[in-house]
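Note that this complex is displayed minus one protein chain, with the remaining chains in position.
To keep things simple, chains are lettered A, B and C as they appear, and every chain counts its residues starting from 1.
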Amino acid sequence: MPKSFPTLAAIHTVVFDFDGVFTDNKVWVDQDGRESVRCDRGDGLAFDLIRTFQRRGRLTAEFFILSKEANPVVLARAKKLKLGCHHGVGDKLGFIVEYLAARLPGDADPFAGMVYLGNDLNDLPLMRRAGYAVAPADAHPLVCDIAHLIMPQRGGEGFVRAFIERLLGIDHLTKEEIDELVSDR
Amino acid sequence: MPKSFPTLAAIHTVVFDFDGVFTDNKVWVDQDGRESVRCDRGDGLAFDLIRTFQRRGRLTAEFFILSKEANPVVLARAKKLKLGCHHGVGDKLGFIVEYLAARLPGDADPFAGMVYLGNDLNDLPLMRRAGYAVAPADAHPLVCDIAHLIMPQRGGEGFVRAFIERLLGIDHLTKEEIDELVSDR
Amino acid sequence: MPKSFPTLAAIHTVVFDFDGVFTDNKVWVDQDGRESVRCDRGDGLAFDLIRTFQRRGRLTAEFFILSKEANPVVLARAKKLKLGCHHGVGDKLGFIVEYLAARLPGDADPFAGMVYLGNDLNDLPLMRRAGYAVAPADAHPLVCDIAHLIMPQRGGEGFVRAFIERLLGIDHLTKEEIDELVSDR
Partner (left out) sequence: MPKSFPTLAAIHTVVFDFDGVFTDNKVWVDQDGRESVRCDRGDGLAFDLIRTFQRRGRLTAEFFILSKEANPVVLARAKKLKLGCHHGVGDKLGFIVEYLAARLPGDADPFAGMVYLGNDLNDLPLMRRAGYAVAPADAHPLVCDIAHLIMPQRGGEGFVRAFIERLLGIDHLTKEEIDELVSDR
């Protein structure tokens, strides 16, 4: 279900699923059951750019991770990216309904300004409601069926980075603007 | 040796080999010999769906892992999936003969209702006996020769998930049924 | 430089390089410099088969790992495979010259009965001398230039397993022989 890519001004919330979005949807398990996941270093620069845009007042949306996974590996990656995180959430739709009601009281359609990035069946209820639903190339077929945009990148393979570059319009910046942005820490 | 895919009602036991089935048949080894394996996060949702089907009485079969591997990494993953597990079993056929005799005493052909998923030579004796034998796309050629079904997925790359989705008939559910299933935890 | 594949009877020693042979030639490094490598579970069954052949007197050759790498991760994997191992060896050719002189004193050409499997430039001096030199598909071009056989498998991707299956003639065994071999532990 294609739909035009949202403008920065039209978005108040961007919510990311974790596994299969920031990762390749795989988990490394050791003998003691300790878990590790594989993430993309390029995502770090993406959120640095977002914070630069926020400091300059060019971006007001909130960004956070919402995951069903209970293992704290999700929190560990979120902390490195300096990104908010809610994990161990079984009913994602219920969580967001409450979150938006509290943050945007009185908004008749708080979902309209929300972007959701997800890849699997438990993301479906929320993706059906989100104003803009984005899936990686290797998402579940039923997720691809309802996403407004399927990116060419697979989860954990530049998917988050490419979405954020498109959201920030990196392609339309001059080289001076880019050099300045990446040096602004 | 193609054979029609079994119905839920015709199955009483589903047995999974571990390495090459839940994983890519690789093992990460550290300096102290500690082992880790790479699993697919999508398998977790598959077994959540199975438990939902079981709670609703739509499924009575038992599911467990049977592995020759002695390392407890197999147990660690089974525990996360809330799945029964027998590991360090050298003679898989002998183990299952005893298991089925104890669970289904008097059954003239207890193997008929058993599905087995395996990928390597030591799975052959059991796959020859199983009512339905399933292999991932990258199984050993001699395993592919006798499997009733070779799935298009490689081990650890959605193979278990795709088999379970087919077994549960996910493709034939309505969107309301799917949304309800994935929210039922 | 193709050369006919050696018979079991013609071989007294099989020497394996480690990285790039048992692994994909990659190393995972953590914050403390601890190393892990990725190995193929299928190799375990290969050395089980070799030991079965040895117990039955069908095979007398010795098999071991010879690696320049100093990190004990090599030893950890060798131990799991129950395989001899010499690591931290900078001058592989010198090591083997001494080893063969001690084990086969008086043999005019002890290298003739030796198979060597290697993938990189430091394997070249030994591969030029070995009676039979085998490389994985992704070996260094200069190694491929002098190998007697380049296997279609990449290092760590079934390369060792495929070489051993060919050496043992697995393709020519009956199904009864295979079922018996894999159950003989």
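Everything below uses one rule, namely that a residue touches a chain if its C-beta (ideal position, glycine included) is under 8 Å from a C-beta of that chain, and two chains touch if they have at least 3 such contacts.
Note that the structure is a prediction, hence the values are computed from the model and not measured.
**Q** Could you list, sorted by label, every displayed chain in contact with the chain left out?
**A** If we consider the entire complex, the absent chain touches A, C.
**Q** Among C:65, C:93 or C:115, single out the residue that touches the unshown chain.
**A** C:93
**Q** Check each of A:19, A:35, A:123 or A:138 against the chain that is not shown and name the one that touches it.
**A** With A:19, A:35, A:123 or A:138 as choices, the missing chain is touched by A:35.
**Q** Check the options C:30, C:109 or C:180 and report the residue that touches the missing chain.
**A** Considering the complete complex, C:30 is the one touching the chain left out.
**Q** In the full complex, which residues of chain A touch the absent chain?
**A** Contact residues on chain A toward the absent chain are 28, 34-42, 45, 71-73, 76-77, 79-80, 156, 175, 178-179, 181-183, 185.
**Q** State which residues belonging to chain C touch the missing partner chain.
**A** For chain C, the residues touching the absent chain are 19-20, 23, 25-33, 36, 69, 90-91, 93, 120-122, 124-125, 128, 140, 142.
The working rule: only the chains that are shown with their structure count from here on.
**Q** In graph terms, with chains as vertices and touches as edges, which category applies: line, ring, star, complete, or other?
**A** Chain contacts: open path, no cycle.
**Q** Centre of all protein Cα atoms: which chain's centre is nearest to it?
**A** Given all protein C-alpha atoms shown, the central chain works out to be B.
**Q** Cα centroid separation between chain A and chain B, in whole Å?
**A** Here the centre of chain B sits 33 Å away from the centre of chain A.
**Q** Going through chain B residue by residue, note those that touch at least 2 other chains and give them in order.
**A** 28, 36
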